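Comments concern the structure below.
A single protein chain has been removed from this complex, and every other one stays in its place.
A and B label the chains in the order they appear, each numbered from 1.
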Amino acid sequence: MADIQIDELDLGTSRSLWATAWLRLRKNKAAMVSLGVLIIYVLIGIFGPMMTPYGHDQTFRDFTREPASLERYPRVDEIVPAAERVVTRSRLQAEEIVLDGDTITITATSRREMDERVTRYIDRSDIFSNTRILEMSDDNLRVTMQADVNRYLFIFGTDTNGRDQLARLAIAIRISLLVGAAATVVALAIGVLYGAIAGFIGGMTDNIMMRIVDILYSLPFIFFVILLVVFFGNNVFLMFIAIGAIEWLDMARIVRGQTLSLRRREFVSAAEAMGVRPISIVKRHIIPNTLGPVIVYTTLMVPKVILLESFLSFLGLGVQNPLTSLGLMISEGSRDIQGTPYLLIYPALALTILLFALNFLGDGLRDALDPKDR
Amino acid sequence: MLFQPLKKTLQAATIAVACAGAVSAEVYMRGNDSDPETLDQHKTSTVVEANLLRDLYEGLVIYNTRAEVIPGVATDWTISDDGLVYTFNLREDARWSNGDPVTAGDFVFSLNRIMEPATAAKYANILYPIKGAEAINKGEGEGIEMGVRAVDDTTLEITLEQPTPFFIELLTHQTALPLHPASVEEHGDAFVRPGNMVSNGAYTLVSFTPNDKIVMQKNEMFHDAENVAIEEVHFIPFEDRANCARRFEAGEVHSCSDIAAEQIGDLRDRLGDRVRVAPYLGVYYYGVNSAREPFDDVRIRQALSMTMDREFLAEEIWSGAMLPAYSWVPPGIGNYVDEQPTLDYADLPMLDREDRAIELMIEAGYGPDNPLDVEISYNTSENHERTANAIADMWAPLGVNVTYQVRDASAHYAMLRDDKIHDVARAGWIGDYSDPQNFLFLNRADNPGFNYGAYDNPEYDGLLDQAAATVDLEERAQILAEAEAMFLRDVPQIPILFYSSKSLVSDQLSGWDDNIQNVHPTRFLSLSN
Partner (left out) sequence: MLRYIFRRLLGAIPTLFLIVTTAFFLIRIAPGGPFDAERALEPSVLANLNAYFHLDKPLYQQYFLYLWNLLQGDMGPSFFRRDFSVQELLAAGLPASITLGTLALLTAIVFGSILGCIAALRQNSWIDYTVVATATFGITVPNFVVAPLLALVFGVWLNLLPAGGWNGGAPANLVMPVIALALPQVAVIARMIRGAMIEALRSDHVRTARAYGLPTRMIVVTHSLRAAALPAVSYLGPAAAGLLTGSIVIEQIFGLPGIGREFVNAALSRDYTLVMGTVIVIAVFVLIFNLIVDILYAALDPRVRYE
């Protein structure tokens, strides 16, 4: 059974190759689930930040470090103390505070004369809005106000600045996917072109080009990345380039190997005999035919890049706030595991699921495209 | 074969069970912020080294556990009426760890060494009040004698350039510690190594393993050795403060010199009063580049300062590890007035401040329709980042658009010193000695290294000069307060928070008093089980 498939692969046109691969992939349950998960992530990355109830940089000063909860904040028994705090912060003295469903009635006194602007103090809080004066004493030293109570849902909790972790998670997924994709594209572009050229031209050029790759392999690249980021600032763009610049080496080797074997194939010789320019041959015949292993390798590279980014974030060299990435959220969360575990758990879970999906999909694709090379 | 490592691991685990939590009571495991740059007192500049050198050496005067200046090698001293000549009587029983007596000549040798340009001492300028010191350190010292003289073995005379009321306080700094001339001559720069180092403090250096630990043992030659309770101290460097907290909870270290701000609340819940947070002599501020438009407009600077909700920053962003700052000089400082000048909106509710600030911005020509772009520069750190994020949020109602410029510490401070291309930049200052001058001098026009607000006010500089020439402490304090009031009116640098010292201190450790200088000499501490 397996042998027949290999034959098909060897002989077949690209359409049947993709069709067969797709058929095989569909049989792989883990890979299909992973593909579904991945599509969900991409959708979250694109649309998530627009759909979360609060912005990723919106801060709620009344709700810092609130644990994840399906119940709305503030809890019912927290509303009156919150109102007391607001009154005190406005330099007023609370006389009576009555909570009735979603409205609160506050009676307060002041040593200075007040006017109708006093309601703004109450509105200022995230919790209360639409404050109106019910009664003002004649000497303007005593006021009764009524306000609506706003309650918020933070299903993943809030961080120290009072930012909704759900919104942060959505933007983090977007950034992490972007970093992963962008660095991969850089590595792909350099690696595929470099490898294809080296393999196609062959001979001395190939020797020299691969020797350079060998030398670059022995450079402690991660250290150069750290140096670059330390010296030239935390620039996301620079990070793509730096990470891409490390990862293209493997890609170049793989593509070169593929190209070397393709080089001896009939259709390449035929094209050459017909006088097609080498650059066109590389573009039309070589690169499309190396796509299989390249795609496999790419799915495995994305998780590597995302992890690398999180490593840089841990060292304080990654993405900068108010933007965030999964790695940054995890490294922030890991600083106080005991006090605020929910700041670690959800982003860690999100990253783990994403990486699981990418890994299983990569495995599945490898099995589907190239059953011999496991 | 294959199972060998597993077996090893199991063995290791068994051994571990036996030794975990086994911190010997005689050895004080002391967490420090990091490794020292050096143990050469003349080349040091940070509190990390101060903590170490305080145990190794004894200066003319020292701090006790409450950070009060008490006699050290000097038993007493007199000051001439013009405030220029200090005469110290040294104790007879002061000994170096090799048995040599500590003499006035040793101090003369040390103070001369730190000023030699060849020593390349980072913090030589702190002792510039001594006569001739500045000229010698700058290499202009041809034929100039330092104003330091050994009258006899136990009498030291120091002459100053001009009266310096905080001079005695200054001598508590590690740069004024003595060193043993014979070993410096014998070993050169290597006199700081274990085995070479001869010290006169309560402890002697046993070993120094980089990034691991520094071991010190009680110095039997020390004149007060009988009252030194702890036999051995290990100083452990912790760049990762969470690591220190974990090891503290596991019972492996007795004290931590710092706590990560985000952990304070949680640690307080679990460790109670073993978490020590005390006011500290330091200010956290934003320098507003007043040499640049539009920040040369005092209304804009005031508006920016007014809208900062310092209580929120201190309580929520820093989890109570900082105190709100409404003045430049930290409260509790020595040689100062009782009623310190403050920002005049300190007591106003936030909303009224915001109204005033919006008015000021409109007067200056800015508002939501014509937003002001401000770039906040800070050095890489999670806490600075969160502070900047929160402040940006507070400025939003003014119509201020904030962008961020993050550099690592070295690049950040190089920019502040040389290029000065910032709009608003974070910085912090920890006092070297307890005197308002040590804070106010940061804003002098002729102090480009620290004047991040580019403050250029001859009147202010004049007041500081006048204070420097005033011997009467009360009168001097009044003049300095006047200068601070002037500074707060102009706010070229916006004080935001005052630092606190944050420590974890084990119940086993006694004698650790919280104090404004955060000094805790090991010789005054003791361990119990």
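By definition in this document, a residue touches a chain if its C-beta (ideal position, glycine included) is under 8 Å from a C-beta of that chain, and two chains touch if they have at least 3 such contacts.
The structure presented is a predicted model; accordingly, all values stated were derived computationally and were not measured.
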Among B:N112, B:T155, B:N243 or B:T342, residue touching the chain not depicted: B:N243
Of B:G143, B:G195 or B:P210, the one touching the omitted chain in the full complex: B:P210
Touch criterion as defined above, residue of B:L171, B:V184, B:M415 or B:I496 at the omitted chain: B:M415
Options B:N125, B:Q217, B:N457 or B:S510, residue touching the unrepresented chain: B:N125
Missing-partner contacts on subunit B, residue numbers: 2, 5, 8-9, 11-13, 15-17, 19-21, 34-40, 43, 45-46, 117-125, 134, 137-139, 189, 192-193, 208-212, 236-240, 242-244, 246-247, 249-252, 407-417, 427-428, 449-450
Subunit A, residues in touch with the chain not shown (by the definition above): 215, 217-220, 222-224, 226-228, 230-232, 303, 307, 310-311, 314-315, 327, 330-331, 334, 337-338, 344, 348, 351-352, 355-356, 359-360, 372, 374
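Rule of thumb we're sticking to: only the chains that are shown with their structure count from here on.
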Whole-Å gap between the CA centroids of subunit A and subunit B: 40
Touching residues (chain side subunit B, partner subunit A) in the complex: 242, 260, 262-263, 265-267, 269-270, 309, 312, 316-317, 319, 349-351, 380-382, 385-386, 389-390, 393, 404-408, 411
For the subunit A and subunit B complex, residues of the former touching the latter: 57, 59, 61, 64-65, 89-91, 120-121, 124, 160-162, 230-231, 233-234, 316-317, 320-322, 332, 335-336, 338-340
